[in-house]
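With one protein chain held back, the other chains of the complex are shown just where they sit.
A, B and C are the chain letters, set down in written order, and residue numbers restart from 1 in every chain.
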Amino acid sequence: MLSGYGNDVHTENAKNLILEACQSPESEVFFLTGGTQANKTVIATMLKPFEGVIAPKTGHISLHEVGAIEYTGHKVIELLVENGKISADTVADYLETFLGDENNGMMVVPGMIYISHPTEYGTLYTKKELTDLRRVADKYGLKLFLDGARLGYGLMSRNTDVTLPDIAKLCHVFYIGGTKVGALCGEAIVFAKGNTPERFHSLTKQHGAMLAKGRLLGVQFETLFTDGLYFEISKNAIDRAEEMKALFAGRGYKFFIDSPTNQQFIILTNEQMERISKKCRFCFWERIDADKCAVRFATSFATTKDDIAALSEII
Amino acid sequence: MLSGYGNDVHTENAKNLILEACQSPESEVFFLTGGTQANKTVIATMLKPFEGVIAPKTGHISLHEVGAIEYTGHKVIELLVENGKISADTVADYLETFLGDENNGMMVVPGMIYISHPTEYGTLYTKKELTDLRRVADKYGLKLFLDGARLGYGLMSRNTDVTLPDIAKLCHVFYIGGTKVGALCGEAIVFAKGNTPERFHSLTKQHGAMLAKGRLLGVQFETLFTDGLYFEISKNAIDRAEEMKALFAGRGYKFFIDSPTNQQFIILTNEQMERISKKCRFCFWERIDADKCAVRFATSFATTKDDIAALSEII
Amino acid sequence: MLSGYGNDVHTENAKNLILEACQSPESEVFFLTGGTQANKTVIATMLKPFEGVIAPKTGHISLHEVGAIEYTGHKVIELLVENGKISADTVADYLETFLGDENNGMMVVPGMIYISHPTEYGTLYTKKELTDLRRVADKYGLKLFLDGARLGYGLMSRNTDVTLPDIAKLCHVFYIGGTKVGALCGEAIVFAKGNTPERFHSLTKQHGAMLAKGRLLGVQFETLFTDGLYFEISKNAIDRAEEMKALFAGRGYKFFIDSPTNQQFIILTNEQMERISKKCRFCFWERIDADKCAVRFATSFATTKDDIAALSEII
Partner (left out) sequence: MLSGYGNDVHTENAKNLILEACQSPESEVFFLTGGTQANKTVIATMLKPFEGVIAPKTGHISLHEVGAIEYTGHKVIELLVENGKISADTVADYLETFLGDENNGMMVVPGMIYISHPTEYGTLYTKKELTDLRRVADKYGLKLFLDGARLGYGLMSRNTDVTLPDIAKLCHVFYIGGTKVGALCGEAIVFAKGNTPERFHSLTKQHGAMLAKGRLLGVQFETLFTDGLYFEISKNAIDRAEEMKALFAGRGYKFFIDSPTNQQFIILTNEQMERISKKCRFCFWERIDADKCAVRFATSFATTKDDIAALSEII
C-alpha cells in the first residue's frame, strides 16, 4: 500500500536522485505542484514578518501572480532590470540606500533576493553574476532564491557556464521546474543545508499546497532524474530553439532580445503578425512602435523537427 | 496543441459532464488539486472581510488543515457536534445568540456554514437535514458549503436519500472529491448560479492553486463522469465496507460509531490493537479507556474482495 | 522640542516607573493605544506562522474583536471555561490531545496561552492558578500572555493574592491597561526578558499601531505610575464596587457570578430590568429564563459615593 503526503519510496528515491544531481547531499527537497505555489510558499515561510523580497520589476512574482506574495503579507521590492536580470550592483545600491534610511524603522527590511533563471526574457545569469549576487546576499544578510521554473532550458543552453551543482551551491533555495519541462505538474524545491523553514511540510498544508498523493510528484521526478532524462528532454527544446533562431535570422527577422534559451523574441511588422498568427500560435510580447511588435516563440521538450519545418513554411 | 490553465477541451467536457450529473446547467465548475486547497480558496473568496465560517468542531477545516482558513484572515466558528454533524437547530441557536450580541459590531459575522458529507466520522446528512440547514442559511443570509472530499462514498451509501442533484440544489457551493475516490489529484468545485466569486479563476492563482496544465484535472474528471465511473468505483468502496462491517460484527466487535460509508470505526482492546496492527494498517482514532481504543478501517475504490478475505484471517 | 514615536523623556520615564513597579528591571515596555490593538500586535508578532493561541471560549480575543487575531493569520484555539477562566489542567489536557494527534503535522501548534485578569466575568486567577498555567506553558513550550485591560481593578481587589511583580514574573508578556483605568487611551505592554519580538517597534508600525506623538501615552503612564496613582484610582473602583455589592445584597438581589472586582453581575427580573433601565445605565449580559436576566453594573476610577447613593434610590 502506498503512503500519503509524499511518504513513499518513489518520492524518497526522487529526492535522493535530485540531491545527487545537485552534488549537495545535505540539502533538502520538497515537491509542490506549480511555480506560483512554490514561490509564495517558499517566500512566505522564509521571510520574517518585517521582511520583503527584492525582485526584478519584470519578475514573475512582481507581475504575473495576481499578488500572491503580497497576499501572504510581504512586499515585493521591485528593482529596475536589463533583459529580465538584476545585477549585484543594483541590489547593493538599493541595500545601501535602505541602510541610510532605515534607522527610523519605517521601511520593509529586504530579506531575500528573488531571481528567475532563465528569466522571463529567456536570458541567463553567468556563474560570475550569480556568485556576485550571493556575495551581496551574504554581506547584507539576505537569502538568494532562484526560481527555476524553466531551469532545464537554462542548464542545457549552449551559452551558459552554470551547472546544477553551481546553483545548489550558490542559492539558499531554488527549485527545479517540472511543469514547463515535461511533467504533468511539479516543482522540486531544494533548500541548502540549514535553510529549510521550521515545519515546512506542515506549512505547505497551511498554504493549500500539500498533495495527498504526493507520489504523483515523486514518480515524475524519479523518472526525470533517472538516466539524465530531465537534461535530455530539456536539450531537445534548446536544439529546436537554435534551429528556430537560425530560421528567423536567415529570413532577415530581427530579434527583440538575444535569448540563449527556449524562448525567442522576434520583431514582427503588423502585417507579418497578422499573417503568421493565422497559421501558428505565438505570444504577443509588447508593441515597439505603430508598425512593429515583439512576439515570443517558445520551444519545449515536445517540439519536433517537423514543427520547425512547418514553421519554416509559415514565416 | 493543448491550451494551458484549464482552457482545453477535456476540461470543458468534464465541466459539462459534471453539470449534467448535477442536473444543474447554470452552475459553474472549477478544478483544484486538493481538499484543503479547495476549502481555503472557496471560503476566502466567498466571505466578506468581517465574516467567518461556521463549522463542526470536528470538521476538517477546524482541526486538520494547519489553520489554513485562519491564514486567509477568517475565523472558523466551531460548534459542538454529534458524530461529526451539526444540526440546523444548533446553527440557528448560535445565530440567534450572535444577533443578540452583535449590535455593538464587535463580533465576527457568520457568513457561511461548512459541512462535510460524509463527515470525518463517516456519517451522512439526510435530505431533510440538508434542507433544514439550507433554510437556516437562507433565513440568516449565510452560504451553505459542502466539503465533498469523500462525496462518492456518501452518494453510494446504502443508507442515504441524498443524490448529487439534491446537493447541487441545496448548497451554494460544494465540491466533488476526486483524490479520495480514484483520481491522482483533483476536486471539482461547483458554484450554484450566481455564487461564483468575482474573478475566481484569477484568485486561484493568488492562492497558488491554479494548475498550469489544468487538463490534468480535466482529463481525470472527464473519465470519472463518463459512463458513471465515479459512482461505480465509489460503490466498490461501499460494498467492501459493508462486507468488512459484517465481518467485524460477526466476530463480536463493537462499533464506535454507526457509519454507513467507507470509514468504519471499531473498538479494539489494547491486546487486539497490538496484534492486528502487526498485520494490517489502520488508523488510531481515540482512546476510550485504559483498556480500549477506537480505530478506523477504511475501504476505497481500490479495495478488493481479497483484501477483505485477508482481513478476515487477521482479526 | 519633543521627539516623535515615543523617543521622549516622558515615555522613557514612564517605562522606568513601570519596570520599577513590576520589580522587573530587565523587562521591556511598549505603549499602544488600546486593548484589541495590543492583543493582535503581541500575538501576531510572538507566534510562529504555524502556531495558534489557546484562549478561553469567552475571552475577548475569542468573541469581541471582530476576528482581529484571525485577520493576522492565526487560529484562536478556544477551550471551555468556568467563570471566564481556563485552568492549567484544561490546557494540559488539550496539549496532550494535540500531541497525540499532531504527529502527522496537520494541526495548528499551540504557541501561546491567552488569559485576561480580571476576566470578562470580573473573576481573578489566584497566584497558584497563574503559577500552574506558567508551569504548563513551560513544560510544553508555550508563552503565557495576560491581557490586563482591567489589571488595576484586579490588583486592588480585596480578594487577590496576586501582585504586579507576581504577574511580571509569571507571564512572558502582559499589559497594564490604561484606557479602562483612567487614561484617555493607552496600554503598557511588558515583555519579560528575552521575549520582545525582533523589531517589535517597527512591527507596531506595520500593524498601524505606532503613535506619532508617542508622548501622549508616555505622559499618561508617567502620571499613573507616579505616587501610586494607578493603584489609588483603581482602588476607588473596588471600594465603590464593594459598596454597590453590599447594596444589591442588602436589597435581596441575587448575583449571577461572585465577582471580586469592579464588574458586578446581578440577576434582575424583567420588571426590575425595565424599571431600573429608565434611570441608570447598565449592560445586558444574558437571559437566564423567561423571567430573569443577568446584567452587569461596573464601577470605575471615576465612580463616586454619590453615584452609589443615587443607585440606592433607584434599585
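For this structure, a couple of remarks:
What we mean here is this: contacts are C-beta pairs under 8 Å (C-beta built on N, C-alpha and C of every residue); 3 or more make two chains touch, one makes a residue touch a chain.
Since the model is a prediction, treat every value here as computed from it, not as a measurement.
Among the chains on display, the ones the left-out chain touches in the entire complex are A, B, C. When the whole complex is considered, the residue among A:L95, A:V108 or A:I257 that touches the unshown chain is A:V108. The chain not displayed touches chain C at residues 1, 33-37, 39-41, 65-68, 71, 179-180, 184-185, 202-203, 205-213, 216, 281. Interface residues of chain A facing the missing partner chain: 49-50, 52, 63-67, 70-76, 78, 105-108. Against the chain not displayed here, chain B makes contact via residues 5, 44-45, 48-50, 73, 104-106, 109, 198-199, 201-203, 205-206.
Heads up, the rule we're going with is that only the chains that are shown with their structure count from here on.
If you average the Cα atoms of chain B and of chain C, the two centres end up 40 Å apart.
One finds 35 Å separating the Cα centroids of chain A and chain B. Chain geometry summary: the mean Cα position of chain A and that of chain C are 49 Å apart.
The set of chain C residues touching two or more other chains comprises 49-50, 73, 105-106.
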